[in-house]
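What follows is one structure encoded as structure tokens, with my remarks underneath.
A protein chain is absent from this complex, but the other protein chains hold their places.
The block that comes next holds chain A.
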Amino acid sequence: MNLQLKNLWIERGERDLCRDLSFSVLNGELIRIAGENGAGKSSLIKAILGWVHLEAGNLEFNGEDVTQHRDMLLQCQLYLGHTPGIKSVFTALENLRLYCPQASEEALEFALDQVQLGAFVDTPAAQLSAGQKRRIALARLWLTDKALWFLDEPFTALDVKGVDALEQRMSDHLSSGGAIVITTHQPLLSLAPKVIELVA
């Protein structure tokens, strides 16, 4: 897997979020996008995924132009944003089943167990805290076979146990040849990230 970003220029209103930004994402790499609030970290991920307009620049995935073959990138990636699509009318298990329909009941329960939600499998998400809802979304990381992850502030609202579990899962994914692009204020030094600093 090889994602190349060349000379990206993203504008928000009258402001340049980034200009001439170039970097690559290769197997086993963790890219940490850092910067102050409003620097454009989330917008950069959205621009790569195609729903924020690029003023200029090239995006290539495995040698193919992403603007022409967007589906190829989308098929190979998993995106978890600030609001990760958790339905309050569904239980934790049902929410996970929606996004991972191929997974067995045992696998779904195992994934929820990994994010310390084993006791809340049948609890409606409406009755869970913000951190627990985020954990339901993060449980997808234990079930996915996608090689490239885009995680937008995944540590928000997580407690220490949640942060440790997520860091361990990210480490396992990188060891198995996957790649991660993450926006976070956590330094993640143990995972030796490549840091892209955006300036507000």
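Just so it is clear, contacts are C-beta pairs under 8 Å (C-beta built on N, C-alpha and C of every residue); 3 or more make two chains touch, one makes a residue touch a chain; residues count from 1.
Assume contacts and distances are computed from a predicted model.
Novice: Not counting the visible chains, the remaining one has a UniProt entry; which protein name from "Heme exporter protein B", "sn-glycerol-3-phosphate transport system permease protein UgpE", "Acyl dehydratase" or "ATP-binding cassette domain-containing protein" does it give?
Specialist: The record for the missing subunit names the protein "Heme exporter protein B".
Novice: Which of A:Leu17, A:Ile86 or A:Ala179 sits in contact with the chain that's absent?
Specialist: Of all options in A:Leu17, A:Ile86 or A:Ala179, contact with the hidden chain holds for A:Ile86.
Novice: Can you name the residues of chain A that touch the chain not displayed here?
Specialist: Within chain A, the residues touching the omitted chain are 46, 49-53, 71, 74-75, 77, 79, 81-90, 94, 97-99, 101-102, 150.
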